[in-house]
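A single protein chain has been omitted; all remaining protein chains appear in their positions.
Chain lettering (A, B and C) follows the sequence in which the chains are written, and residue indices restart at 1 in each chain.
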Amino acid sequence: MPGPLDAVDPRAAVVEDRLAGVGRIVAVTGSKGGIGKSVVSASLALAWADAGRRVGLLDLDFTSPCSHVILGADEGFPGEGFGVDPKDTAGVSLMSVAFFAPEVAVPLRGDEVAGAFLELLAVTRWGELDLLVLDLPPGLGDIALDVVRLVPRVEFLLLSTSSRVVLGSVERALRLLTGLRVPVLGLAENLQQGNDQGVSRLGASFGVPFLGALPYDAGLEDALGDPGRLRATAFFAAVRRLAGRLSG
Amino acid sequence: MPGPLDAVDPRAAVVEDRLAGVGRIVAVTGSKGGIGKSVVSASLALAWADAGRRVGLLDLDFTSPCSHVILGADEGFPGEGFGVDPKDTAGVSLMSVAFFAPEVAVPLRGDEVAGAFLELLAVTRWGELDLLVLDLPPGLGDIALDVVRLVPRVEFLLLSTSSRVVLGSVERALRLLTGLRVPVLGLAENLQQGNDQGVSRLGASFGVPFLGALPYDAGLEDALGDPGRLRATAFFAAVRRLAGRLSG
Amino acid sequence: MHEFALADAVMKAACRAARDAGMSRITSVTVRVGELQQIETALFEFSLSEVLPAGDPLLEGARFVVEAEPVRFHCRVCDLGFGRGDLEGEGTDDALEAMHFIPELCHAFLRCPRCGSPDFAVVAGRGVTISAVEGEDSPDAGPT
Partner (left out) sequence: MHEFALADAVMKAACRAARDAGMSRITSVTVRVGELQQIETALFEFSLSEVLPAGDPLLEGARFVVEAEPVRFHCRVCDLGFGRGDLEGEGTDDALEAMHFIPELCHAFLRCPRCGSPDFAVVAGRGVTISAVEGEDSPDAGPT
C-alpha cells in the first residue's frame, strides 16, 4: 500500500477543465509597458463580440488593471455559481482583479502573482467561448511564464511601437517565444504615427507575420470607458481589421 | 556556546555599505508601463551630471532595460575591481543587466528578480555620488517592494500621464506609498499634450507636490542614444528644470 | 458558492495523484482549508461528500476530512510573525470577500501590525490544499 500522498495543490488539476469550453486563447504581449496591450486586448475582444463571437477577456496586469476602465464595466463583485462568473461587459465576458480590489494598490511579489493567477484559472467559469483574450502585464515574469506553462493552446499576439527602446524589448521577447516554439500569431504595430518600417522589419527577421499597424489616435482617450464611442474611433476600425485577419 | 548559525545570505549585510558614499537616492516610478520612467530617469541623471553633480543610474527593469540605449552606452562588460564598476556614460555612472545580457531575453520569476537585484546591490561599486537614480520597472512587484525594504534613504519620484488608465494606476501607487510613509518627492506629468489638470489634481488629493509637466516631444525618439541631441530637445529642457527643482 | 469549483478541483487532483501513485481506490482525502480564504469547513466537507458527483470511480466510498488551518504571516520588512488575531479589526466586508476569492489580495488589504508593510509572506493557511490522499494499491498497475 502506498504511503499517503501529501501537499497537493488542487488548482493545477482543473485548469484544462476550466478552459475546455474555450476555442482559441490569444495572449497579447510585447513585454514592454505602455505599448497598448490593454487597449488592443479590450478592443480585439469587443470587435470579436461585435462580430457575433463568444469572447472572454482576462486582465492579468494585477498592479495596473485597466480592461474594466476601457470597457466601462459595472462596479461590484462578480457573481458566484459553480465558480466565479466573468462580468458581461459590452458583450465581452470580463474577469479582472479590479472587481475585487477596485481602488487599493495590489503589491504582489512574483510567487503571489502566480498564486492569484492560478486561483483565477481554477475558479473562473468561462463556459463556452470562441475566443479568450489574455491581457498580459509588461515584462517576462511570472505571468508570462505561467501562461506558457499552464494555459493550453495559447497563441501569442505581439505588439510593438516603432520606438527604439520598445523594439529592443520586443525583439528579446520574440527571440524567447520563437525559441520556445510557442505559437506566435504575429506582430502588430501600435501608436503608429510616421512611416517607419521598424516593426514590420522586426517581424520579418523572425519569420513572424506582420499584422499591420494601428494608428495613433488622439480621440482614443476620450472614448475609453464607453464602448459605443470606442467603436467609432479610427483606432477601433484598425483593430476590427486585425480581429478579422486573426480569426479568418 | 551557541550552536553554529546556518544559511546566512551574505549580501544583505553590505547593501548599506555599498550605498554609504551616495548622497540621495531617487526612485522613479508610477507603476504603469510606458509613461517615460526610463527616459525621465536617464535624462534626470544626465541633467544632474551636466550641472556638475556626481550621478549614478541603476536600470532595474531587467526584462526591458533601456537606460543604456537612451544614453548610448558602450557595449561590453563593465570593469571589475573591488566589485563591479558602473560604466561612465556621458558623465553618468550607469549599471544595467543589459551590460551582461545585451540581446537575449531575461525571463525571470519574482524571486529571481529579487535575487538579481540584491546581487547588483551587493557588488556594484558606486563610490562617491551626490545622487543615485533608480529606474524602476512597471508594477508594484519584487523590485518596488525591495527598493522600499532594502534601499536606505530612498525617495520616490512619481510620473503619470493624463490618461485615465494611467491615472488610476498611479493613484493606487500613491495610496500605497503615502500609506507606508515612504518619502515622496512629488508627482510630475509626462507626455503632456493638452491642458488637462488631472495629474496635478491627483497630486493635490494626496498632498504630494506637483512638480510640473514634461511635454510630449516628437523629436525625442530621434535623439535617443545621443546625449548631445538629447540635451537639445524641449523634453530635456523641461527635465533640466525638474532636476533643478528636486536638488534645490 | 464558488467553493464548488475548489471542491471539484480537490476531487480531480486527488484522483490524479492517486492514479499517479498506482492506487485502485481512494479511502480518504484530507483537505486543509486556510483561514485566510474563509471557507467554512463543514460546508466544504458537505460539497465534497454530498453535493458534487464523484465522477471518478476511484472516489467511490472515499471519506473527506476537512481541517481548518490558521493563517500565519511573516513580515519581510521587520521580521514579525503574526496571525489573524494580531491584526487590527477584521477588515471590511469587501476586503474579506476579496480575500475569499483571491487570498493574495491580503496584500492589498492587510498590513503588518508592527511596521505597516504589505510585504509579508503567507507562510500557512492561505487556501485549499490537499494534505493527504490515502488508498489501496492497484493489484495490476504500478505508478505511471
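Assume a residue touches a chain if its C-beta (ideal position, glycine included) is under 8 Å from a C-beta of that chain, and two chains touch if they have at least 3 such contacts.
Small disclaimer: the values here were computed from a predicted structure and weren't measured.
Chemist: With touch defined as in the header, list the contact partners of the absent chain among those displayed.
Modeler: It touches the following shown chains in the full complex: A, B.
Chemist: Hey, which of A:Ala47, A:Leu176 or A:Val199 is the one touching the hidden chain?
Modeler: In the complete complex, the chain left out is touched by residue A:Leu176.
Chemist: For the chain left off this view, which of B:Pro10, B:Gly52 or B:Gly228 is in contact with it?
Modeler: For the chain that is not drawn, the touching residue is B:Pro10.
Chemist: In the whole complex, not just what's shown, which of B:Val26, B:Val106 or B:Val170 touches the removed chain?
Modeler: B:Val106
Chemist: Contacts of subunit A with the missing chain: which residues?
Modeler: Touching the chain left out of view, subunit A contributes residues 145, 148-149, 176, 179-181.
Chemist: Need a quick check: the contact residues on subunit B for the chain that isn't drawn.
Modeler: The missing chain touches subunit B at positions 1-2, 4-14, 17-18, 77, 80-84, 97, 100-101, 104-109, 112-113, 115-116, 119-120, 122-123, 125.
Assume only the chains that are shown with their structure count from here on.
Chemist: Can you compute the centre-to-centre distance for subunit B and subunit C, using the mean CA position of each chain? Integer Å is fine.
Modeler: Spacing between the chain centres: roughly 40 Å.
Chemist: Using the touch rule from the top of the page, what residues of subunit C touch 2 or more other chains?
Modeler: 118-119
Chemist: Subunit B: which residues touch two or more other chains?
Modeler: 145, 176, in rising order.
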